Every structure is written in C-alpha cells, then in structure tokens.
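Note that one protein chain is taken out, while the other chains of the complex remain in position.
Presenting chain A:
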Amino acid sequence: MTTSNSTADQVFDPQHAAELREKRKQTISNSLAKRHRKEKTFRFFGFSAVIAGLFFVALLFGSILSKGLPAFWQSSMSLPVYFDPAIITTGAKPVQRAGESPAQFEERFIAWQTEMGMVDWDALIVNAMIAKDPALASKRDDLASLYTSSEAYRLRDMVMKDPSLVGKKEDIKVLADANVDVWLAGNIDRSLPDEQQQLSPEVRQLADEMKASGVMENTFNTNIFVSPDSRSSPATSGLAGAFMGSLFMMLIVIIISIPIGVASAIYLEEFAPKNWITDVIEVNINNLAAVPSIVFGLLGAAIFIGWMHLPLSAPLVGGLVLSLMTLPTVIITTRASLKAVPPSIRQAALGLGASRVQTVFHHVLPLALPGILTGAIIGVAQALGETAPLLLIGMSAFVASVPATPFDQSSALPVQIFLWQGNELRNFFEGRTAAAIIVLLAMMIGLNSIAIWLRKKFEVRW
C-alpha cells in the first residue's frame, strides 16, 4: 500500500516506470521458467508412471513366456518296442465264469492285474533302446534311469487293453526322465559338482551321447495336455486333471451363478418395490462384491464341507463356492446393462399394452443381452483364475487322475500352478509352472476376447 501511495504522489517518471516494468517482467519470466520446469517434471513423472505400468505388463508376460514356452518341448526317445513273449509270461485275461458272483470275478481280475504288474516291463524299454542303438548294450544298468518310470506302466496298460500286442513290435515315444530333461535342456548348472547333481556322471554322459547320436530328441510335449498330475513320474505330469476340474467348475458357475445373478438383477432393477428390503439387498450385493475371496473359501469349508458333508476336493464344492463369489459380479454388470436401456423402450412397450413382465422379457432383456453376456463371461473368467477359496475346500490335494464327474476328487488349473511351484524338483517344475500359467492365461485371454468381441459386435449406443 505504502509504495503505491508514494508513487502516486511522485511526478510520473517514465524511466523509473520502465525500470519497474522490466523488473516485474524479469521476476515473472524467472518464475515462469521455474513453473514451466515444474510443469515439465510433472508431466515427465506422469509419463514415466504410464511407462512403468506398461513395463510391468511386459515384464510379467515376458518372463512367464520365456520360462514357460520351452517347457512345451521335452526330451523323448522314439523306440521300436518289441513286446517279447519271453518276458510277458502272464496268462490270458480272465473272463467271468458261469455261476461266479461279480465280486469273486473282480477278485480274480485283480489277481491277474497284479500278475501283469510283476512283468519286467522295464526290460522291454531297455531292449528297445539297445535295438535302436546297439552301442548302448554295454551300459544296460544306466539305461533304466534315462526314461521316466510311468512308461513301464503305460506298456502294461497297452497290453492289458490289447493282449494281442504280445509278440509284436510297436514304435513308441518314450519320455525321458525329468532329471535327464533338466540336464539336457540346460536348466541346471552343468558345472556343479557331482554331489549336487541329481544324476550320476555316467548317466549324464550317456544322456549327452544319446542326444548327440539322435536317439534322444526334443519333441513337443503332448503330455502336458493329456495327462493328469503325477508324483512318481514327474516327466509325464500334465494338466488334464486340473483342466477337467476347472471345466466342471466353470460349468457349475455358468449353470448356477448366471441364471440366478441375471434373475436377481432383473428383479432389483425392474420389479422390486423401493423399500428398505431392496435397499438392504443392494448394499449387501455391493459389499459382497468386495469380500476377499478367501472368505468365500471359509464359507465353503464351513457350510458345504462341514455342515452339508459334500465330498472334499470335488469340483462340485469348488463350483458352488466360485458361483457364490461370481454372483455379485454378474448382478452388478447385468444391472448396469439393464440401466443402459433407455426408459423410452419400456414406455413404448407399456404404452402399447404390454405387461411389465412382457416389457422386460420381450424388449428390455434382448437389448441388454450383449452387456449381460459380457459381464457373465468376465465373471466366469475371474472365477477360473481364483485359487485361495479352492485351497480351503481341500482342492490342493494331489490327484493323479482325470475326474469323470463333478463329484470326483480333482484339482483345478490355478491350484495345479500352486502345487507345481511348490514341488521339490524345482528345476523341472519351474518350467511346468510357467507352462501351466500360459495355458491358464491363454484361456482367460480367450474368454475376455470373446467378451470384447461380443461387446463390439452387439453394442448399441443410445
């Protein structure tokens, strides 16, 4: 204030005014430079945050792919196996005799199976390896540790299914042992001393020689898709059991949560009277959507397992738990797409004499269908990747078979990932884990692309 008064009193001095203007300009341009610098820094921070976000996406996918893709190929041998009658000396497959009860027949059949189990199937494989490369004959003892143990059982099962194989020669792909695969793929440090290696030096050398001579090949690993998990023979462990388990659960989620979710969304959005009950339901659904998934697992453990005594580890229980978890998602997305249908559609239908039910089911619902489907698919994809609640209802158990019904013991894809990452044979299962993740992500990306495609194709803009 004082300065302005004093200048007003003074005689106008153009030079002084110009000086002041210059000074002010200087201050402004100084501070402006600073402010622009700040602006640039701020913008740079924003941009780096976006780049960081994109980098994390790339890092995640890059590391999973680089670890997982090689696991789709695995060391194996293509061998001419001769089903030698001199080795397979069991009797003929038993047939049910007249007057024999099924239980007695089963006992006799099991005895025959045991007898089949006693046959030295390993000898067949070792003989076949020698037949392929006669130079191996001197290392007979080491040959048996080159292939994975379940191959012997596979030969047994083949003969049990078709006894006429005995005396014939078949070309069979025999998978290498997991440790041999790790060694050949370079997933273990080759310079480690003997006591830290899983394989004896002789076997390691043999594996390298066979790789060089072409007996051992790196072939596409179909087992990962067609076999269930295996503990005794890790090389054959696959995702078939987990995949079927997940499939059953998805079906249950689709059967239960989508109809119920859509129905309750329709009720809440179109029919429900506005009173405290519907308010409670609404608040409740919003909160249910944010309840941690593990709490649903506890619910499943207490109610479905503890109280209703449904089978442990079964896709049925897993599906029920996931359905309850998906329900709020389906309800919320369905309500959003019902809301997006403009009121004029409803008014037109009501004006022409349609009842409210007819209005909703004949006019509103068809228009909202793409949005509902998108939401439902996204909900199902979410349920597919959920792990924690499944652990609590016993699905982390080791299951070495493919479930035939939703009542059988089973694993699920995300749980299988959990189990494999914890396997002691880390060098081998790291690849398997990443491969399983690739399969899971591929399924989820597939589901989500369907959802996006549906939305793009049928989206109606009002």
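By our rule, contacts are C-beta pairs under 8 Å (C-beta built on N, C-alpha and C of every residue); 3 or more make two chains touch, one makes a residue touch a chain; residues count from 1.
Simple rule for what comes next: contacts and distances are computed from a predicted model.
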| item | value |
| --- | --- |
| Hidden subunit of the complex - UniProt protein name among "Phosphate transport system permease protein", "Thioredoxin family protein", "LrgB family protein" or "DsrE family protein" | "Phosphate transport system permease protein" |
| Sole residue of A:Ser200, A:Asn286 or A:Thr405 that reaches the chain not shown, by the stated touch rule | A:Asn286 |
| Which residue of A:Thr148, A:Asn179, A:Ser411 or A:Thr433 touches the chain not shown here | A:Thr433 |
| In chain A, positions touching the absent partner | 35-36, 38-39, 42-43, 45-50, 52-54, 56-57, 59-60, 63-64, 67, 101-104, 106-107, 259-261, 263-268, 271-272, 280-281, 284-288, 290-299, 301-303, 306-307, 324, 327-328, 331, 355-357, 381-382, 384-388, 391-392, 394, 396, 414, 417-418, 421, 430, 433-434, 437, 440-441, 444, 448 |
